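With one protein chain withheld, the remaining protein chains of the complex are depicted in position.
Letters A and B mark the chains as written, and numbering starts fresh at 1 in each.
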Amino acid sequence: MEGQKEAIIKVRNLSKSFGGVRALNHVSFDLLEGEVMGVIGPNGSGKTTLVNLITGFLKPDSGEVFFKQMKLTGLPPYQIADLGVTRTFQIVRPYLSLRAFKSLIVPLWSPRARRFASSRGGDRDAVAIDLLEEVGFERDAYVPYKFASALPLGYLKRLELARCLALRPEVIVCDEVFSGLSMSEIASMLPLIERLHMKGVTIIMIEHRLRELFRVADKLIVLDFGEKIAEGEPDQVMQDEKVKRAYLGEDIGL
Amino acid sequence: MNREERRKERLDRGIKARTEGLYAISSWREVGYLLAPRAGLIIGLLLLPLVVPGLYWQRVLGLAGVYAMLALSFDFLAGRVGLVCIGGAFMIGVGGYISGGLNYYLKLPVALTIPIGTFGGALLCTLLWLPCLPLRGIYFAVVTFMFPFLVSSIILAGGLLGSTEGLSPIAGFSNIWIGVYLIISLLLLAIFGLRRLCGEDIGVVFASVKDNDQAVLASGINITRVKIYALFLATSIGCFAGAFLTHFSGFAGISLFAVDFSIMPIAACIMGGPGTMAGPVLGAFILAPLSEFLRGFGQLRVVLYCLVLVAFILFKPEGLLSWVARKYHQIERWVKV
Partner (left out) sequence: MDIFIYGIVNGMTFALMAVGFSFVYGISRLPNFAHGALYVVTGFITWSFINNTGLPYWLSVILSLLIVFLAGVAIYQFVMIRVRGMPISEIIVSFAIALAILEGLRLQGIGGFKGFIGPGYVLPRFIDGVVDTPWVTIDLQRLLIIVVGLFLMGFMWLFTHYHKIGLALRAMAQHERAALMLGINSDRMANIALGIGSALAGLAAIAIMPLGNINCESGYSVLTNAIAVCVIGGLGSWVGTILAALILGLGTTVMSAIGGTMWNNVLVFGLIILILIVRPSGLFGQQKELEERV
């Protein structure tokens, strides 16, 4: 194998409580560059809290997050995104007053995107349309020109991914990007994730849809009541007794 | 059944080939159709000082211009960036006192005091309101509303800057028409400039901050910095109005912080058409002269303002300009079914 790769994301002892409720309890893991890691667990196990803590939308009570030796904990979200660690939102709220391609102007306007400015110069509109095409908005059907509020959920989820891509990310944290989508919509999104994987982007996927997740994930961690109860390759994790008990009553459907 | 039923039919007038905001123009007549109302309003505004009878009404026009600038600034911040700032009086006071003070104490000429008052005031206002920016909508509004009261009570309590009598005399414009046309032309410039700005990329960022600031944060943008840009722009407009006012009226006093300057622009904005930027200006030019007309009725005019304001908020929140524009583009009529 190649020499010992340094983990691109290191999470150490992350903990967070809300009032009396412990959302995360000393969660730690390492993520290598280019890996796709799934985060699964029953409802309320702290998955979205984990996303918020990593990407700066919440401050942890204790613990640290490192991205390539840089400490992320304590930084505001826009700075974390500026470093290349991006996220999608579980509940997509598009900019109501903007058209789909205009929504991408926002991340393209950011300092990070400007550092990576392409040869198209100042024409962000064109870059935006290209980006949308990359995530599957059919240019000929003029889908990019529709108002974001008029698009179906499948497109909105891709818009979220496009938003991240506009920042030339090194890490994308997808918060339940498959939720609410139909089987065919998910089927058409999987190739996109795979493409990103092949480009070398590190992806963390919080998901409920296990069958689809297993198609792309290199490894999994399982959370339950804020604790990490298992970590490893999908097959071995799903055999784990603790994991089965956590999902007791739920059909895993492998 | 022998009942006649009616329904409202809406016919599009003018250009048939159009969609949300975009028009396919195919003739000069259609260009005229689009330009006419806009040109009409602009030309009307420019001609207004010429047709107005007498010095008194010229003064009213100048005052209307001041209110219009405030209404514009409010509409820009609230409608395009999502920052509801009810501190109009603060901007007028700061711009006015800086400008007036420079002229009164240092004898600087008007050509210098107004720019310094405008941008220096904007700097001051932005810096002072900086810590308030992270606040949620309603609290930001309340805080900005309180600032003029705080400063005016400091001035009164400390006996600073002329206290209750204010500073006077302050140099004015050599000809009242210079003053009136100065503010009107700058007003038109501001409307065009702001609308243009909102069409640029940064305008898109403003709109996104208003719609969903979490997503903007996740896009790697420091929203506080974006809000600062917008705030500086808006306070420049407001402080200019203040600087203009002191020279126009030859006086700088506590009245610059009057609550009128915070409330009237909101009324003008809501009445004229929030979000359109030209609407609030229209509203100001209607309300200001109206309030002069009603001066004879004493306090009744305030009562009337308020009732009109409430009526508009409750029943016609889209405002006059949007309403007129809608009527212009569509004819409604009752048609038998």
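Some observations on this one:
We adopt the following convention: a contact is a pair of C-beta atoms (placed from the backbone, for glycine too) under 8 Å apart; a residue touches a chain by one contact, two chains touch by 3 or more.
Values in this document were obtained by computation on a predicted structure and should not be read as measured data.
Which of A:P42, A:P76 or A:G180 touches the hidden chain is settled by the complete complex: it is A:P76. For the options B:L150, B:I178 or B:I331, the residue in contact with the chain missing from this view is B:L150.
The chain omitted from view is touched by exactly one of B:L45, B:V84 or B:L320, namely B:V84. Where subunit B meets the chain that is not shown, the touching residues are 78, 84, 131-132, 134-139, 141-143, 146-147, 149-150, 153-154, 156-157, 214, 217, 263, 266-267, 270, 298-300, 302-303, 305-307, 309-310, 313-314, 317.
As a convention for this text, only the chains that are shown with their structure count from here on.
Looking at the complex, you find that subunit B touches subunit A at residues 20, 201-202, 204-205, 207-208, 210-212, 214-223. Only residues 55, 57, 76-79, 81-82, 86-87, 89, 93-98, 102-103, 105-113, 124, 147, 163, 166-167 of subunit A touch subunit B when the two sit together in their complex.
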